[in-house]
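Note that one protein chain is taken out, while the other chains of the complex remain in position.
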Amino acid sequence: MELVSVIGGSDVHRSSKEYRFAYELGKVLAKNGYGVVCGGRTGIMEAVCKGAKEEGGLTVGIMPTITGEEANPYVDIRVNTGLGHMRNPIVVATGKIVVAVAGNYGTLSEISYALIYGKTVLGYRTHKIDSVIEINRPEDVLEYLK
Amino acid sequence: MELVSVIGGSDVHRSSKEYRFAYELGKVLAKNGYGVVCGGRTGIMEAVCKGAKEEGGLTVGIMPTITGEEANPYVDIRVNTGLGHMRNPIVVATGKIVVAVAGNYGTLSEISYALIYGKTVLGYRTHKIDSVIEINRPEDVLEYLK
Amino acid sequence: MELVSVIGGSDVHRSSKEYRFAYELGKVLAKNGYGVVCGGRTGIMEAVCKGAKEEGGLTVGIMPTITGEEANPYVDIRVNTGLGHMRNPIVVATGKIVVAVAGNYGTLSEISYALIYGKTVLGYRTHKIDSVIEINRPEDVLEYLK
Partner (left out) sequence: MELVSVIGGSDVHRSSKEYRFAYELGKVLAKNGYGVVCGGRTGIMEAVCKGAKEEGGLTVGIMPTITGEEANPYVDIRVNTGLGHMRNPIVVATGKIVVAVAGNYGTLSEISYALIYGKTVLGYRTHKIDSVIEINRPEDVLEYLK
């Protein structure tokens, strides 16, 4: 199964534009047969998993601890790494492409690794980095998955 | 979804008892609603994924490279780590219990980490380690999953 | 012993301003009793190790492979990780502060992790990131080590 990596801030409010975007993105990906892989926690990670599950999609969380008990309730498959922040490169290596939504330094590290690994990186209200392609609507991601 | 970690040698012959055991184990796990997580490559890893897929199960491979192209054809979800041998602890942390079949030093490292992490470890024709519980039939695993 | 993390591009020319800066930085650090920790390879990493050794300093290379044979000739202590690009967070976690010189996405990932870990990050002709403090001369680093 093909997965899309979704990365972004863990402290994004549920009422924010960014949370809404990630939630809708989860729906779009699930409807089009793509699974989601993310860091498995709160904020953008929760939003995209929630959206994906509401459309019957599959969600994979690359978890920081060795128990994975910190997973949000919408994660199907918990990959327990024990790596903490060092799991970030695995999140982006596992997806066909990468979508960044908002985010802080953790997201910046993931964008960096995605670019090191030669992945296409799409961004919505995230860091301004030359190689990141800005998108405005969740559906825009489909064009890059063809 | 609950996963079971299956670990073991990558160079086991397809006609061996150990390959057969892992293949049947994959079937047993899938029939009983468990997914499989393994190192995603050849030998025991291939056998258990093949068995699981023939019964409609889900298979997760924790891959050594950042592309995952070395996955055996029965891996559904490729988690691309770029960690090489250092991915071994992730394989065992991700399963509810761990089953070791045959294997060499890589398998010994996985048994060690499983025991560090407090997992139940079952073994078939593998290293003799005090805390590893020997089993003789694939179905025996079910008793430890209750 | 206190170490300073020096990060930057591996493909910087030996005649460039950036190579020169890193080389002089190595000298400054060694003269002031600080060791150097870096990724152990070419370009900026070679330059800073060379400078440090010429002043009798100590150099630590966090190496990508498990043999460390790719180390530049000025690395005293090879820490062989087998982690490839995933060693980057270790480089920045090991230094008291971090100095970035030039660099591409690998350096960006290191800057990101340094900021995740709450380190002071100084930069010379590197990525423009809000929290990175620009410096112009190698000696400027001493002010941040007090």
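Every chain is named by a letter (A, B and C) in the order it is written, and numbering of its residues begins at 1.
FYI, a residue touches a chain if its C-beta (ideal position, glycine included) is under 8 Å from a C-beta of that chain, and two chains touch if they have at least 3 such contacts.
Because the structure is a prediction, the values reported are computed rather than measured.
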item: Contact residue for the chain not shown (choose from B:89, B:123 or B:138); value: B:89
item: Option from A:86, A:111 or A:135 whose C-beta touches the chain left out; value: A:86
item: Touch with the omitted chain, as defined above, among C:9, C:39, C:89 or C:138; value: C:89
item: Positions on chain A contacted by the hidden chain, ascending; value: 66, 82-86
item: Chain C residues touching the omitted chain (full complex); value: 1, 3, 35, 37, 58, 60, 62, 66-68, 76-83, 89-90, 93-94, 117
item: Residues belonging to chain B that touch the chain removed from view; value: 85-86, 89, 105-106, 108-109, 111-113, 115-116, 129
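The working rule: only the chains that are shown with their structure count from here on.
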item: Highest C-beta pair count, chain pair; value: A-B
item: Where chain A and chain B are represented by their mean Cα positions, the distance between them in whole Å; value: 27
item: Of all residues in chain C, the ones touching two or more other chains; value: 85-86
